[in-house]
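Here the complex is missing one protein chain, while the rest keep their positions.
Right, subunit A next:
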Amino acid sequence: MAEPRIVIVGAGPAGVRAAETLVASGVRPIVIDEGGRDGGQIYRRQPEGFRRSYASLYGSEAGRAEDMHRSFDALRDRIDYRPETLAWGIWEKQLHLLQGSRTSAVDFDALIIASGATDRLMPVRGWNRAGVYSMGAAQIALKSQATAIGKRVVFMGSGPLLYLVAAQYSKAGAEVAAVLDTSPFHLRVKALPQLIARPDVLLKGLALTLKLRRGGIEIQTGITPVEIEGRPEIGVETIRFRTSKGKVRTIACDAVALGYHLRPEAQLADLARCEFRFDAQTRQFFPVKDADGRSSVAGVYLAGDGALTLGADAAEVAGRLAALAVLSDLGRQVAGVQVARLRRRLRIFERFRRGIAAAFPWPAGAAAALGEDTVVCRCENITAGELRAAVSDNGAVEINRAKAFSRVGMGRCQGRYCGHAAAEVIAACAGVPVEAVGRIRAQAPVKPLIIGAESDAEQAA
(Lines give C-alpha, C1' and ligand atoms only; values in the text may rest on other atoms or scores of the structure.)
Protein backbone atom coordinates (compact mmCIF):
# COMPACT_ATOMS: atom_id res chain seq x y z
CA MET A 1 0.00 0.00 0.00
CA ALA A 2 1.26 3.46 -0.84
CA GLU A 3 2.40 5.61 2.06
CA PRO A 4 -0.60 7.65 3.30
CA ARG A 5 -0.35 11.38 2.63
CA ILE A 6 -0.87 13.19 5.94
CA VAL A 7 -0.85 16.98 6.07
CA ILE A 8 -0.67 19.10 9.22
CA VAL A 9 -1.51 22.82 9.12
CA GLY A 10 0.23 24.66 11.96
CA ALA A 11 3.63 24.26 13.62
CA GLY A 12 2.53 25.38 17.08
CA PRO A 13 2.34 23.07 20.10
CA ALA A 14 -0.54 21.05 18.61
CA GLY A 15 0.98 20.62 15.16
CA VAL A 16 4.47 19.82 16.43
CA ARG A 17 3.24 17.09 18.80
CA ALA A 18 1.03 15.65 16.07
CA ALA A 19 4.02 15.50 13.71
CA GLU A 20 6.19 13.91 16.37
CA THR A 21 3.59 11.21 17.03
CA LEU A 22 3.27 10.40 13.32
CA VAL A 23 7.05 10.28 12.84
CA ALA A 24 7.33 7.87 15.78
CA SER A 25 5.06 5.54 13.78
CA GLY A 26 7.21 5.80 10.69
CA VAL A 27 5.02 8.28 8.80
CA ARG A 28 6.48 11.39 7.12
CA PRO A 29 3.87 14.16 7.35
CA ILE A 30 3.84 17.46 5.46
CA VAL A 31 3.83 20.34 7.98
CA ILE A 32 2.62 23.69 6.68
CA ASP A 33 2.90 27.00 8.51
CA GLU A 34 2.57 30.53 7.24
CA GLY A 35 5.14 31.70 9.78
CA GLY A 36 8.85 31.66 9.03
CA ARG A 37 9.70 29.69 12.16
CA ASP A 38 8.05 26.98 14.25
CA GLY A 39 6.67 27.48 17.77
CA GLY A 40 3.22 28.86 17.04
CA GLN A 41 1.90 31.74 19.14
CA ILE A 42 3.02 30.98 22.66
CA TYR A 43 6.46 29.57 21.83
CA ARG A 44 7.04 32.03 18.99
CA ARG A 45 10.74 32.17 18.15
CA GLN A 46 12.55 35.48 17.91
CA PRO A 47 14.37 36.31 14.66
CA GLU A 48 17.95 35.15 14.02
CA GLY A 49 20.46 37.47 15.66
CA PHE A 50 18.35 38.22 18.77
CA ARG A 51 20.10 37.25 21.98
CA ARG A 52 17.49 37.11 24.76
CA SER A 53 17.59 33.88 26.78
CA TYR A 54 14.75 31.37 27.05
CA ALA A 55 14.24 32.49 30.65
CA SER A 56 13.79 36.14 29.74
CA LEU A 57 11.61 35.37 26.70
CA TYR A 58 9.27 32.72 28.03
CA GLY A 59 9.42 33.18 31.83
CA SER A 60 7.85 30.28 33.68
CA GLU A 61 7.28 28.48 30.35
CA ALA A 62 10.97 28.56 29.36
CA GLY A 63 11.48 24.82 29.86
CA ARG A 64 8.44 23.95 27.77
CA ALA A 65 9.45 26.36 25.02
CA GLU A 66 12.94 24.93 24.80
CA ASP A 67 11.58 21.39 24.76
CA MET A 68 9.14 22.27 21.99
CA HIS A 69 11.83 23.87 19.82
CA ARG A 70 14.26 20.97 20.39
CA SER A 71 11.55 18.44 19.54
CA PHE A 72 10.84 20.26 16.30
CA ASP A 73 14.52 20.62 15.36
CA ALA A 74 14.90 16.86 15.85
CA LEU A 75 11.99 16.27 13.45
CA ARG A 76 13.23 18.48 10.65
CA ASP A 77 14.81 15.69 8.56
CA ARG A 78 11.87 13.39 9.01
CA ILE A 79 9.04 15.65 7.95
CA ASP A 80 8.29 17.70 4.85
CA TYR A 81 8.29 21.14 6.55
CA ARG A 82 7.00 24.06 4.51
CA PRO A 83 7.36 27.36 6.36
CA GLU A 84 6.10 30.69 4.97
CA THR A 85 3.33 28.76 3.29
CA LEU A 86 -0.31 29.75 3.66
CA ALA A 87 -3.01 27.07 3.44
CA TRP A 88 -5.73 29.20 1.84
CA GLY A 89 -8.39 26.80 0.63
CA ILE A 90 -9.70 23.25 0.71
CA TRP A 91 -11.66 21.46 -1.98
CA GLU A 92 -12.58 17.84 -1.39
CA LYS A 93 -9.35 16.10 -0.36
CA GLN A 94 -7.07 18.80 -1.66
CA LEU A 95 -5.39 21.61 0.25
CA HIS A 96 -4.41 24.78 -1.61
CA LEU A 97 -1.18 26.54 -0.74
CA LEU A 98 0.58 29.82 -1.40
CA GLN A 99 4.32 30.18 -0.93
CA GLY A 100 5.71 33.55 -1.92
CA SER A 101 3.83 34.19 -5.13
CA ARG A 102 3.61 30.49 -6.04
CA THR A 103 0.39 28.59 -5.57
CA SER A 104 0.20 24.80 -5.42
CA ALA A 105 -2.08 22.05 -4.14
CA VAL A 106 -1.52 18.87 -2.16
CA ASP A 107 -3.82 15.86 -1.99
CA PHE A 108 -4.27 14.36 1.44
CA ASP A 109 -5.59 11.15 2.96
CA ALA A 110 -5.73 12.82 6.36
CA LEU A 111 -5.56 16.50 7.30
CA ILE A 112 -4.83 17.70 10.83
CA ILE A 113 -5.85 21.33 11.25
CA ALA A 114 -3.87 22.89 14.13
CA SER A 115 -4.34 26.51 13.16
CA GLY A 116 -4.45 28.14 16.62
CA ALA A 117 -6.38 31.18 17.74
CA THR A 118 -6.58 34.94 17.38
CA ASP A 119 -7.75 37.56 19.86
CA ARG A 120 -11.45 37.91 20.56
CA LEU A 121 -12.49 41.56 20.43
CA MET A 122 -15.35 43.69 21.67
CA PRO A 123 -15.32 47.17 20.14
CA VAL A 124 -15.16 50.31 22.22
CA ARG A 125 -15.60 53.82 20.90
CA GLY A 126 -12.23 54.87 19.43
CA TRP A 127 -10.76 51.39 18.97
CA ASN A 128 -10.08 52.29 15.34
CA ARG A 129 -7.46 54.86 16.42
CA ALA A 130 -3.78 54.29 15.70
CA GLY A 131 -2.14 52.90 18.81
CA VAL A 132 -4.90 50.43 19.72
CA TYR A 133 -3.61 46.88 19.30
CA SER A 134 -4.93 43.43 20.08
CA MET A 135 -3.60 41.84 23.28
CA GLY A 136 -1.77 39.24 21.19
CA ALA A 137 -0.17 42.00 19.13
CA ALA A 138 1.21 43.62 22.27
CA GLN A 139 2.81 40.31 23.20
CA ILE A 140 4.19 39.69 19.72
CA ALA A 141 5.81 43.16 19.69
CA LEU A 142 7.65 42.21 22.85
CA LYS A 143 8.43 38.52 22.25
CA SER A 144 9.35 38.65 18.63
CA GLN A 145 10.72 42.18 18.29
CA ALA A 146 11.80 43.36 21.79
CA THR A 147 9.58 46.43 21.50
CA ALA A 148 6.58 47.89 23.34
CA ILE A 149 3.52 49.08 21.38
CA GLY A 150 3.84 52.51 23.02
CA LYS A 151 5.60 54.53 25.66
CA ARG A 152 2.70 54.34 28.13
CA VAL A 153 0.41 51.36 27.65
CA VAL A 154 -3.01 50.57 29.10
CA PHE A 155 -4.12 46.92 29.06
CA MET A 156 -7.88 46.53 28.78
CA GLY A 157 -10.25 43.61 28.29
CA SER A 158 -10.44 40.35 30.17
CA GLY A 159 -8.89 36.91 30.43
CA PRO A 160 -5.57 35.46 31.51
CA LEU A 161 -3.58 37.12 28.71
CA LEU A 162 -4.56 40.56 30.08
CA TYR A 163 -2.51 39.99 33.22
CA LEU A 164 0.18 37.89 31.58
CA VAL A 165 1.07 40.40 28.89
CA ALA A 166 0.90 43.37 31.29
CA ALA A 167 3.31 41.55 33.62
CA GLN A 168 5.63 40.70 30.71
CA TYR A 169 5.67 44.37 29.68
CA SER A 170 6.40 45.55 33.17
CA LYS A 171 9.21 43.03 33.59
CA ALA A 172 10.78 44.06 30.28
CA GLY A 173 10.89 47.70 31.42
CA ALA A 174 7.86 49.11 29.59
CA GLU A 175 5.57 51.59 31.32
CA VAL A 176 2.22 49.96 32.14
CA ALA A 177 -0.27 52.73 32.91
CA ALA A 178 -3.06 50.43 34.15
CA VAL A 179 -4.71 47.02 33.83
CA LEU A 180 -8.46 47.40 33.28
CA ASP A 181 -10.50 44.20 33.54
CA THR A 182 -14.19 44.13 32.62
CA SER A 183 -14.75 41.00 34.73
CA PRO A 184 -15.74 41.60 38.35
CA PHE A 185 -13.43 40.00 40.89
CA HIS A 186 -16.09 37.91 42.64
CA LEU A 187 -16.52 35.73 39.53
CA ARG A 188 -12.94 34.55 39.99
CA VAL A 189 -13.73 33.39 43.49
CA LYS A 190 -16.87 31.65 42.25
CA ALA A 191 -14.92 29.83 39.54
CA LEU A 192 -12.32 28.46 41.98
CA PRO A 193 -13.78 24.94 42.13
CA GLN A 194 -13.13 24.61 38.37
CA LEU A 195 -9.89 26.60 38.27
CA ILE A 196 -8.40 24.30 40.91
CA ALA A 197 -8.33 21.59 38.21
CA ARG A 198 -4.92 23.04 37.33
CA PRO A 199 -3.48 24.25 40.65
CA ASP A 200 -0.09 25.12 39.11
CA VAL A 201 -1.63 27.43 36.51
CA LEU A 202 -3.93 28.98 39.10
CA LEU A 203 -0.94 29.75 41.31
CA LYS A 204 0.98 31.28 38.41
CA GLY A 205 -1.99 33.51 37.69
CA LEU A 206 -2.20 34.69 41.29
CA ALA A 207 1.55 35.34 41.34
CA LEU A 208 1.22 37.51 38.21
CA THR A 209 -1.43 39.72 39.80
CA LEU A 210 0.66 40.06 42.95
CA LYS A 211 3.72 41.02 40.94
CA LEU A 212 1.78 43.69 39.08
CA ARG A 213 0.40 45.14 42.30
CA ARG A 214 3.81 45.08 43.97
CA GLY A 215 5.20 46.92 40.97
CA GLY A 216 2.73 49.70 41.81
CA ILE A 217 0.58 49.07 38.73
CA GLU A 218 -3.07 49.99 39.04
CA ILE A 219 -5.45 47.07 38.50
CA GLN A 220 -9.19 47.73 38.19
CA THR A 221 -11.73 44.90 37.94
CA GLY A 222 -15.38 45.11 36.96
CA ILE A 223 -14.82 48.20 34.80
CA THR A 224 -16.90 49.38 31.84
CA PRO A 225 -14.93 50.78 28.90
CA VAL A 226 -16.22 54.17 27.72
CA GLU A 227 -13.91 55.53 25.05
CA ILE A 228 -10.39 55.54 23.68
CA GLU A 229 -9.81 59.22 22.94
CA GLY A 230 -7.31 60.92 20.69
CA ARG A 231 -6.89 62.70 17.38
CA PRO A 232 -7.15 61.18 13.91
CA GLU A 233 -3.54 62.02 12.92
CA ILE A 234 -1.97 61.40 16.33
CA GLY A 235 -3.88 58.34 17.51
CA VAL A 236 -4.55 57.35 21.13
CA GLU A 237 -4.11 59.99 23.83
CA THR A 238 -6.31 58.91 26.74
CA ILE A 239 -8.69 56.17 27.78
CA ARG A 240 -11.94 56.70 29.65
CA PHE A 241 -13.73 54.00 31.66
CA ARG A 242 -16.25 53.60 34.46
CA THR A 243 -14.98 51.92 37.63
CA SER A 244 -16.94 49.11 39.32
CA LYS A 245 -18.29 51.81 41.66
CA GLY A 246 -19.60 53.87 38.76
CA LYS A 247 -17.03 56.66 38.75
CA VAL A 248 -15.77 57.82 35.35
CA ARG A 249 -11.97 57.98 35.16
CA THR A 250 -9.51 59.06 32.47
CA ILE A 251 -5.96 57.76 32.11
CA ALA A 252 -3.35 59.25 29.78
CA CYS A 253 -1.67 56.74 27.46
CA ASP A 254 -0.38 56.47 23.89
CA ALA A 255 -1.26 52.81 23.35
CA VAL A 256 -4.00 50.38 24.36
CA ALA A 257 -3.74 46.58 24.28
CA LEU A 258 -7.29 45.26 23.94
CA GLY A 259 -8.59 41.70 24.09
CA TYR A 260 -11.17 39.37 25.57
CA HIS A 261 -9.48 35.99 25.50
CA LEU A 262 -9.33 34.10 22.19
CA ARG A 263 -11.36 32.70 19.32
CA PRO A 264 -10.42 29.75 17.11
CA GLU A 265 -9.03 30.25 13.61
CA ALA A 266 -11.57 27.80 12.23
CA GLN A 267 -11.81 28.96 8.61
CA LEU A 268 -10.10 25.86 7.20
CA ALA A 269 -12.41 23.58 9.18
CA ASP A 270 -15.33 25.55 7.76
CA LEU A 271 -14.03 25.25 4.19
CA ALA A 272 -13.63 21.50 4.76
CA ARG A 273 -17.36 21.58 5.56
CA CYS A 274 -16.96 20.51 9.18
CA GLU A 275 -20.00 20.94 11.40
CA PHE A 276 -19.97 23.60 14.11
CA ARG A 277 -21.71 23.75 17.49
CA PHE A 278 -22.70 26.69 19.66
CA ASP A 279 -21.04 26.96 23.06
CA ALA A 280 -23.56 28.72 25.30
CA GLN A 281 -21.07 29.64 28.02
CA THR A 282 -18.67 31.58 25.79
CA ARG A 283 -21.33 32.50 23.22
CA GLN A 284 -19.37 31.36 20.17
CA PHE A 285 -19.25 28.50 17.67
CA PHE A 286 -16.60 25.77 17.74
CA PRO A 287 -16.07 23.06 15.14
CA VAL A 288 -17.50 19.73 16.30
CA LYS A 289 -14.93 17.08 17.21
CA ASP A 290 -14.89 13.83 19.13
CA ALA A 291 -12.68 13.17 22.17
CA ASP A 292 -9.69 12.46 19.91
CA GLY A 293 -10.08 15.28 17.40
CA ARG A 294 -12.08 13.67 14.58
CA SER A 295 -14.22 16.32 12.91
CA SER A 296 -17.61 15.55 11.35
CA VAL A 297 -15.83 15.07 7.99
CA ALA A 298 -13.94 11.81 7.40
CA GLY A 299 -10.21 12.41 7.02
CA VAL A 300 -10.25 15.85 8.66
CA TYR A 301 -8.93 16.14 12.23
CA LEU A 302 -8.82 19.16 14.55
CA ALA A 303 -6.32 19.90 17.33
CA GLY A 304 -5.30 22.74 19.61
CA ASP A 305 -6.69 26.22 20.10
CA GLY A 306 -7.97 26.24 16.52
CA ALA A 307 -10.65 23.80 17.59
CA LEU A 308 -11.24 24.70 21.24
CA THR A 309 -9.45 27.31 23.34
CA LEU A 310 -7.83 25.09 25.96
CA GLY A 311 -4.34 26.62 26.02
CA ALA A 312 -0.87 25.50 25.08
CA ASP A 313 -0.43 22.42 27.29
CA ALA A 314 -3.75 21.05 26.11
CA ALA A 315 -2.77 21.79 22.51
CA GLU A 316 0.19 19.43 22.90
CA VAL A 317 -2.09 16.68 24.22
CA ALA A 318 -4.71 17.29 21.53
CA GLY A 319 -2.04 17.18 18.81
CA ARG A 320 -0.85 13.79 20.00
CA LEU A 321 -4.42 12.47 20.26
CA ALA A 322 -5.35 13.65 16.77
CA ALA A 323 -2.27 11.94 15.31
CA LEU A 324 -3.14 8.72 17.12
CA ALA A 325 -6.70 8.96 15.75
CA VAL A 326 -5.30 9.35 12.22
CA LEU A 327 -3.05 6.32 12.68
CA SER A 328 -5.84 4.24 14.14
CA ASP A 329 -8.22 5.20 11.32
CA LEU A 330 -5.54 4.19 8.82
CA GLY A 331 -5.49 0.76 10.41
CA ARG A 332 -2.27 1.11 12.39
CA GLN A 333 -1.76 -0.30 15.89
CA VAL A 334 -2.30 2.34 18.57
CA ALA A 335 -1.77 1.78 22.32
CA GLY A 336 -5.14 2.04 24.03
CA VAL A 337 -3.64 3.00 27.40
CA GLN A 338 -1.84 5.94 25.85
CA VAL A 339 -5.05 7.21 24.27
CA ALA A 340 -6.97 6.80 27.53
CA ARG A 341 -4.31 8.72 29.46
CA LEU A 342 -4.29 11.60 26.98
CA ARG A 343 -8.09 11.78 26.98
CA ARG A 344 -8.08 11.97 30.77
CA ARG A 345 -5.66 14.89 30.67
CA LEU A 346 -7.76 16.68 28.09
CA ARG A 347 -10.82 16.42 30.37
CA ILE A 348 -8.90 18.24 33.13
CA PHE A 349 -8.02 21.02 30.69
CA GLU A 350 -11.68 21.24 29.68
CA ARG A 351 -12.75 21.71 33.29
CA PHE A 352 -10.19 24.48 33.66
CA ARG A 353 -11.38 26.12 30.44
CA ARG A 354 -14.90 26.32 31.84
CA GLY A 355 -13.48 27.94 34.96
CA ILE A 356 -11.60 30.56 32.93
CA ALA A 357 -14.70 31.28 30.87
CA ALA A 358 -16.75 31.76 34.07
CA ALA A 359 -14.10 33.92 35.73
CA PHE A 360 -13.47 36.14 32.67
CA PRO A 361 -16.76 36.23 30.74
CA TRP A 362 -17.15 37.61 27.23
CA PRO A 363 -18.87 40.99 27.81
CA ALA A 364 -21.82 40.26 25.51
CA GLY A 365 -23.93 43.03 27.05
CA ALA A 366 -21.46 45.70 25.93
CA ALA A 367 -22.53 45.14 22.31
CA ALA A 368 -26.09 46.28 22.96
CA ALA A 369 -24.75 49.39 24.67
CA LEU A 370 -22.41 50.44 21.81
CA GLY A 371 -23.17 54.00 20.70
CA GLU A 372 -24.62 54.43 17.20
CA ASP A 373 -21.42 56.04 15.92
CA THR A 374 -19.03 53.47 17.43
CA VAL A 375 -17.12 51.60 14.74
CA VAL A 376 -17.81 47.84 14.84
CA CYS A 377 -15.90 46.88 11.70
CA ARG A 378 -12.46 48.52 11.64
CA CYS A 379 -11.77 47.38 8.08
CA GLU A 380 -14.74 49.02 6.39
CA ASN A 381 -15.44 51.61 9.06
CA ILE A 382 -19.00 50.42 9.70
CA THR A 383 -20.72 51.70 12.83
CA ALA A 384 -23.08 49.98 15.23
CA GLY A 385 -25.83 52.28 13.92
CA GLU A 386 -25.28 51.18 10.30
CA LEU A 387 -25.31 47.54 11.34
CA ARG A 388 -28.54 48.03 13.32
CA ALA A 389 -30.08 49.74 10.30
CA ALA A 390 -29.29 46.64 8.19
CA VAL A 391 -31.25 44.63 10.75
CA SER A 392 -34.28 46.90 11.06
CA ASP A 393 -34.53 48.04 7.41
CA ASN A 394 -33.90 44.67 5.78
CA GLY A 395 -34.88 42.24 8.52
CA ALA A 396 -31.39 40.74 8.21
CA VAL A 397 -31.04 38.70 11.38
CA GLU A 398 -28.78 35.93 10.06
CA ILE A 399 -25.25 37.32 10.14
CA ASN A 400 -24.29 36.44 6.57
CA ARG A 401 -27.35 38.33 5.32
CA ALA A 402 -26.57 41.27 7.59
CA LYS A 403 -23.06 41.14 6.16
CA ALA A 404 -24.40 41.46 2.63
CA PHE A 405 -26.49 44.50 3.57
CA SER A 406 -24.03 46.29 5.86
CA ARG A 407 -20.63 45.00 4.62
CA VAL A 408 -19.71 44.14 8.24
CA GLY A 409 -17.27 41.23 8.03
CA MET A 410 -16.56 41.79 4.35
CA GLY A 411 -13.35 43.71 4.90
CA ARG A 412 -9.76 42.65 4.86
CA CYS A 413 -9.84 40.77 8.19
CA GLN A 414 -12.81 38.75 6.91
CA GLY A 415 -14.70 39.19 10.16
CA ARG A 416 -11.99 37.85 12.47
CA TYR A 417 -12.10 40.92 14.72
CA CYS A 418 -15.69 42.14 14.33
CA GLY A 419 -17.64 38.91 13.75
CA HIS A 420 -18.44 37.99 17.34
CA ALA A 421 -19.33 41.53 18.38
CA ALA A 422 -21.42 42.05 15.23
CA ALA A 423 -23.42 38.91 16.07
CA GLU A 424 -24.12 40.31 19.54
CA VAL A 425 -25.17 43.71 18.13
CA ILE A 426 -27.58 42.01 15.73
CA ALA A 427 -28.97 39.66 18.40
CA ALA A 428 -29.61 42.52 20.82
CA CYS A 429 -31.18 44.67 18.12
CA ALA A 430 -33.45 41.93 16.74
CA GLY A 431 -34.21 40.46 20.16
CA VAL A 432 -33.12 36.96 19.20
CA PRO A 433 -30.59 34.63 20.85
CA VAL A 434 -27.06 35.06 19.48
CA GLU A 435 -26.92 31.46 18.23
CA ALA A 436 -29.82 32.28 15.91
CA VAL A 437 -27.67 34.99 14.33
CA GLY A 438 -25.07 32.35 13.47
CA ARG A 439 -21.47 32.86 12.44
CA ILE A 440 -19.71 34.43 9.49
CA ARG A 441 -19.07 31.70 6.94
CA ALA A 442 -15.41 31.32 5.89
CA GLN A 443 -14.42 32.04 2.32
CA ALA A 444 -11.36 31.06 0.33
CA PRO A 445 -8.77 32.49 0.29
CA VAL A 446 -8.78 32.55 4.12
CA LYS A 447 -6.54 35.62 3.88
CA PRO A 448 -6.09 38.07 1.02
CA LEU A 449 -3.29 36.72 -1.12
CA ILE A 450 -0.39 39.11 -0.82
CA ILE A 451 2.47 39.04 -3.23
CA GLY A 452 5.67 39.63 -1.24
CA ALA A 453 8.35 41.90 -2.58
CA GLU A 454 11.20 41.32 -0.17
CA SER A 455 13.50 39.88 -2.81
CA ASP A 456 13.01 42.89 -5.09
CA ALA A 457 13.78 45.24 -2.23
CA GLU A 458 16.97 43.35 -1.45
CA GLN A 459 18.14 43.71 -5.03
CA ALA A 460 17.50 47.41 -4.85
CA ALA A 461 19.88 47.73 -1.87
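To be clear about the criterion, a contact is a pair of C-beta atoms (placed from the backbone, for glycine too) under 8 Å apart; a residue touches a chain by one contact, two chains touch by 3 or more; residues count from 1.
One rule holds for everything that comes next: contacts and distances are computed from a predicted model.
Chemist: Can you match the unshown chain of the complex to its UniProt protein name from these: "NAD(FAD)-dependent dehydrogenase", "ABC transporter permease", "4Fe-4S dicluster domain-containing protein" or "Electron transfer flavoprotein subunit alpha"?
Modeler: Result for the unshown chain: "NAD(FAD)-dependent dehydrogenase".
Chemist: Of the listed residues A:R353, A:R378, A:H420 or A:R439, which contacts the missing chain in the full complex?
Modeler: Only one of A:R353, A:R378, A:H420 or A:R439 touches the chain omitted from view, namely A:R378.
Chemist: Of the residues listed, A:E34, A:D181 or A:E316, which one is in contact with the missing chain?
Modeler: Only one of A:E34, A:D181 or A:E316 touches the chain omitted from view, namely A:E34.
Chemist: With the missing chain put back, one of A:E3, A:D77, A:D200 or A:E233 would touch it. Which one?
Modeler: Considering the complete complex, A:E233 is the one touching the chain left out.
Chemist: One chain isn't shown here. Among A:V7, A:A110, A:V124 or A:A174, which residue touches it?
Modeler: Of these options, the touching residue for the absent chain is A:A174.
Chemist: Among A:A141, A:A315 or A:V397, which one touches the chain that has been omitted from the display?
Modeler: Of these options, the touching residue for the absent chain is A:A141.
Chemist: Just the residue numbers, please: which parts of subunit A touch the chain that's not shown?
Modeler: 34, 41, 46-52, 118-119, 128-134, 136-137, 140-142, 144-151, 172-174, 231-235, 254-255, 265, 375, 378-381, 412-413, 416-417, 447-454, 456-458, 460-461
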